[in-house]
Every structure is written in structure tokens, then in C-alpha cells.
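Rather than the whole complex, this shows some of its chains in their spots.
So that you can tell them apart, the chains are marked A, B and C in the order they are listed, and the count of residues begins at 1 in each.
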Amino acid sequence: APAEPALILATTTSTQDSGLLDVLVPMFEQETGYKVQTIAVGTGAALKMGEEGNADVLLVHAPSSEKALMDAGFGKDRFLVMHNDFVIVGPAADPAGIKGMAVLEAYKAIAAAGAPFVTRGDDSGTHKAELALWKKAELDPTTFSPDFYISTGQGMGASLLIANEKGAYIFTDRATYLANRDNLRLVILVEGDKALLNVYHVITVNPEKWPKVNYDGAIAFARFLTDPETQKVIGQFGVDQFGQPLFTPDADKTDADLGL
Amino acid sequence: MTFDRELLQITLLSLQISGLATGISLLIGMPLGTLLALGKFPGRSILLSLVNTGMGLPPVVVGLFVAMMLWRSGPLGGLNLIYTPAAIVIAQVVIALPVVTGLTAAALQSLNPRLRLQLLGLGASQFQVVLALWREARLPLLAALMAGFGSVISEVGASMMVGGNIRYQTRVLTTAIVLETGKGNFDLAIGLGLLLLTITFLVNWALTWIQQRGARR
Amino acid sequence: MSALLEVRDLVVRGGEGDILRINSLDVRPGEVLAVIGPNGAGKSTLLLAMACLIQPAEGQILFHGQRLEKRNSLAYRRRLGLVLQEPLLQDISVADNVAAGLRFRGLPRAEVESRVQVWTERLGIAHLRKRSVRGLSGGEAQRVSLARAFALDPELLLLDEPFSALDAPTRSRLLDDLQSLLSETGLTTVFITHDLNEALLLGDRVAVLLEGQLRQVGPPEQVFAMPADADVAAFVGVETVIPGVVSESRDGQIIVEAKGLHLEAVGDLQPGRAVFFCLRPEDVTLWKRETGQKSSARNRLSGRIRRLIPQGPLVRVEVDCGFPLMALITHASAQELGLDKGQEVVAAFKASAVHLIPR
């Protein structure tokens, strides 16, 4: 067993809620003897924990914020792990008529129709991805009426429920949507666009900044995630339950391959 | 809205919701607690246990339960209350009610039981007796009030669940704190926490002042 | 139905056994019924039952011939003035305490205030009106409790040892006051006391309660002079109670043999009848041994003084005449006779002063 077995993994609620970590973490522990403490928090909080050395390794999905963290020198290594994709879901009645549209067209149609749209508003990876698309569509959501642009400040699952109740459109990751599908009457309206990739990276916290961090464990975990065996497991995860995989393994690709 | 105005709006909403919830809990809980303390009926003891259990109702469970009632798919979906301040008030009443009821019962049970006989002997109706006993137990009843208010103003699980933490509509101080914590804005979160505590302190300071003016020393 | 309040077949249970068991007790309109009895006899319990404040296990209470039930109990309680044994005041000002019952009845403000004024003054607590009840002395608290009941102008007063904490002058002044108030207004009163003097002074009738049972009810003279049984006798203070047997009886003259002595008494019991021979200490006269003086007293017993117990202006003297005989005489007499412990004296008492209780 390693000299310092305790390893703190800060990740986002969406990875935990999908159940993927419940599969991967025990594998890693068995292989290496590390004890992983998985802390599921908001993306912002996870990055902050890395920045302050309160976590050893991060598994997050907010590429632009991740880059800022790396540039500031708080992160040491950063590897691409996997991706899934974002979709726009909404009521089956589809009042703005966006079904099958490209994502930017769909945004414009929703704004034009003034149909209710739920946003997480919590600076999470998903929220940031959604905002980036508004920007690309040359719309400024801060100018929208709060009755139409509903900011929940909550996690994906809760926000989906609110959208469901309000009959609103919402930008979500596919995994969480699938996990909650039984409780929802929302259907997928926009999907498959290249702009809708949700990319996860693993980042080790820089021991030069924070001598107390367990770098050996962190790098071991990063290697484990990008190991071909593990990648195969990731590729199979969710098939049993949803009939389709929830994530696509990406360790053999580069950011550029995914358009980042 | 500017940040300051939004903060003010959130703060006022928190006070309104928790104040209203506490008020309703008092309105129901004090008579109920009185009945449990003074009444004689079968099942009284079980009821008291249930009420005391209620003091430990987890807000998330309450939130989930109330939400399931109020969702469109739920039995009360037709009322369209989910994700409104009213929904938060309902959930908070469920949380504060057992606290107020249980502490009211404990407060009245520690009065001299013969005082009640003396009051009846002075010609008090049952209602007048209750009022007089409340007056007599005003010290522990104020503690019950403060515990009830404290339990709702600080509660987050239920507010989140049934209110939805929707900006400008149902975002209250505690849910804002959770949001900022999730964003990693720990300083802002702590700042909001201090604001919340200051408000609670001011409310309690006023109540404690009333309470201690009437303390037996 | 001439009785104002009737107690019928009342049984109150508590703990292991019966606290109270009363077949029948009437309170007549306008009378003062004094209830006496030792501690734990059930006096306070009786009062609570009369006030309709405890649920008896059996029996009923009638007021003006009407059975008291839940339905009419509030109306009944609003015609009562109740003073419990312990002055249970509310934790508010003295004036508010005195006003409490009046406010319960919804009386107009001015009326409440004037009655509070009158009664706090009458009970000597006017200067305390604005004070909180905390820190009141025992007597002050009892006065508040009395003022609170009197202010209600009730039809029936129920008082449980209302003067026990009052100082002597106030007590006697209040007793006088109460006496004139009662005779003026004809207010019906049930009055519990452990002070036999108070019972004698105020009571039109006296009820003796022993171990939860009513042993005797009657005019005070009768109860005090002719106790119904030995327990009542012992309680009301007929302090010499000796068992004996009637040995002769002729023309209302009786000789009782007790402790080897032949004692004369008045009555018509048959010879052979076992009796208690009872004597009140104030009916016993003491003479110096050497005095040859004659007197009308039929019984003359020699004895030796065992104890002298001063009691106010009086002295209680215990004489050993084969049995302990108590005599109550004035200080002056004691001095004149030069009484002292161990001294031989003659105790004399009239046959008519003896009370025989069959046993």
C-alpha cells in the first residue's frame, strides 16, 4: 500500500449522480491501495478546492476555467478523460418549435418566442457551456426577463425538475437527463451538434504550490482513468441501465479532436 | 437589479417567508401543544412522541415530501404552488410546527398544575385559562418561538426543494449561500451567512430582551 | 330544596385508596360552614370537589338543586369566590392578580379598577398594587389571594385556611371584618381551618373531617362539647379522654369506673356500658392540697403536677392523678397558688362538665 493512502478527489455532482464513480473508485482502490475520498460539489467549488490545495485531484468539465487554473500554475497535469454531450430538452409540445434545429438556431427561436427557459445559473460546467452558446448566438441572457429566463442556482437534477414543472426548455447533459428521465415529461429536442460536447478532464493539483497534497496518489488516479482498461469500462457504463453508454472514452484523443 | 438591491430583495423575502412560517406554526402549534400538555385523552403520549420526533424532521425529507405533493403530478398539483414562496412557507410550517408544539407542551407541563385549578376557580373559561397559562409560561414560550424561527430561517433543504431557489422569486438567504458555496465563492457565502446571523441575532435580541424583562430573578 | 350546595355520595380516589368518601353534606344559604380536621384528612380535596374542579370517582354536587356538570360548571364557577390553601398568584402585578377574576367576567374597566382599589385597601396591600408578585412576603401573597376572591362579590365563598400566613392583628381584624361582612351580606361560606378558635368564631356549623370521612356536623358548641366519637374528641381538644365502664346509673346521675377511680357524670347510660370519659381542660379547677375550702364540684382528685405549659395569658397544667389530667388556668391563678412542678394539688370538676362517649 502507498505511504499516504488518503486521496481527495473533488468532482462535480453530475459525475457522482451518474453513478460512474461508484464503479471506478472501488476498482482504483483495489488496484492501488489508495483510499479515495470523493467530494461531489459544484464545478466552481471543485476548482476552488484545487486552487487552495484542499483536494489532490479534480475531475471536472469546464474547459475554459480549467485552462485558467492551469495557467495560474495550480494544476500540474491535465488529461482528457471522456466526454458525453449536452442536449436541449423541453416539453413535447415544443412551443418554440425547435425540434431538430441546430443549437444556435434553437436558442434564437426560444428567445424569439419568449418561451420559458431554465438555466442552472450556478457557474457549473454545464452553465458555462450554456452561456458560451448564448454568446455564440449573439444573445445576452442578462437582459432577458426573469419570468422567461429562470435561474435556479441548483444542480442539474433539481433544475430538470423545475423545467419539467414549468414546462420550460433546458440545456442539460445527457447523462443526468437519462438518469432522471422517469421523473420527467421533457423530451430531447436538440442533440448531436458538434458544439454540444461535454468534456471531462482530470487535473492533478500542483505540489509545488501546495506541498501537503498527495501528488503520488493524484497522478496514480489520473493514470488509472486514462488507462485503456478503465477507458473500456467507461465506454460500457450505462449500457445495462439505459441501453446506451453515458460517456465516450477520450484518453487517446486531444482537445483539438473535440473542437476545444 | 443591482447586486445590493438583489441582496435586499433576498433578505426581505427570507424574513417574510420565515416570519410567516413561524407565525403560522405558532398559531397552530401553541394550541396543539397546550392540548397535549393539559388534555387527557388516549394516545396523548404517542402523540407527544410523534411531535418530538417531528423536531427531528430532516428538511430534505420534508422538502421532498411537500414537493411530491405539490408537483403537477402530485395530488395538490392543481394549486400551482410549487416553486412559489407559498410552497416554502408550507414546508417550513411542517418543520417548525413540531418544534413549537413540543416546546409549548414542555413549557406548560412545567407550570404548577394547581394554578390551572385556581384560575378556573376564579371563573376563567377554558380559553381564558389557556391565555393566562401562556402568559405565565411566557419565558419558555419565547424560547419555543426562537427555536421555531431559528429552525426555519436557517433551513435550506426544503426551501431548495420546493422553492427551487429561483432568482428573484424564491431565492432566500440560505439557498443563496448554498449557491455561492457551490460556485466556490466561499467568502461571499460566509458573508451571506453572517448577514443571516445578524438578522437572526437582531430578532432574537429583541425577543430575549422581552424574555429577560420577564425573567424571575 | 333549602340547601345551597349539596354533596351526595361523593367519592374521590387518588393513589392507592379513597381520599374522600362523603355520603351527604349540605351547605345552607347564608351559613358559614367551618370544616376542620387533621392534616391530610381531605379538607382541601373536599373544597376542590365543591368548586367543581376535580372529577369525583362517584357522586355528585348540586347547586341550588341543580346537578353540577361540565355544561354548567363555568356559570357556577363565576358565582364562586375561591381561595386555595397555597396562594397561587399569576406572575403579573398585584393589581392585575386582584383584577383577574373580574376581567374573566368581562366587567367594565372602571368597575374593575374601583373594586381592586377597595379590596387592596381593605386587605392592607394598596401600597403593593403596582408591584410584581415576586418577592411578596408570605402574608402579603395570602392577602392578594384573599382580595382576588373577595373582589368578585361571590354568592358562595370557598376558603381553604385563608388566614394561616397572616400576622395576629391582621388576622383578628380580618376575622372581625369577615364576620361583619358575612352577617351583612348573608354570603354563604365554606371555611377550612386548622384553628379551632377560628372555627368557633366564624362557623355557624362545624364539620369534622377525619381520614376522608365526615364524622360530625353540627353547631360549634355541640361539636366542641359533645364530640360524636373518641377521634373527634381527641381532635377538637377534649384533652382528657379515658376509657372506663359505667358502674351505676340513677336519675341521670352516672358513676364511671375508670383507672380504679369512681367518677361522677351526667347521662342515662346503662351500667356495664363501656365509655370514653372526656373532659375539657378549662373545666378543671385546681386547689392547693391544704385548702379545706368547699366547692360545688362533685369530682375531686388528688395528684401531682407533672408539667406547666404557658399558653398566652393561660397556663396548661398536667396533673398525674393515676392518669394524666389537663387543666387550663390563668397565669394569675398559677401565681396566686404558687404552682410548681412536682407539687401536690387537688383537681376538681363538675359532673356536668364530663362528656361520656359510648365506645
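Observations on the structure shown:
The rule is short, and it goes like this: a residue touches a chain if its C-beta (ideal position, glycine included) is under 8 Å from a C-beta of that chain, and two chains touch if they have at least 3 such contacts.
Since the model is a prediction, treat every value here as computed from it, not as a measurement.
Summed over the entire structure file, the copies of each protein chain kind amount to A x1, B x2, C x2.
In this section, only the chains that are shown with their structure count from here on.
Here the chain at the heart of the shown protein, by mean C-alpha position, is B.
For this pair, chain A with chain C, the centres built from the Cα atoms lie 90 Å apart. The distance from the centre of chain B to the centre of chain C, each centre being the mean of the chain's C-alpha atoms, comes to 55 Å.
Chain centres here are Cα means. That of chain A falls 37 Å from that of chain B. Residue positions of chain A touching 2 or more other chains: none. By the touch criterion stated above, chain B contacts chain C in their complex at residues 112, 114-115, 117-125, 128, 132, 135-136, 214, 216. Put simply, chain C touches chain B in their complex at residues 48, 51, 53-54, 74, 77-78, 80, 82, 84, 86, 88, 90-92, 100-101, 104-105, 134, 148-149, 152, 158.
Across the complex, chain A meets chain B through its residues 41-42, 44-49, 121-124, 146, 150-155, 158, 161-162, 165-166.
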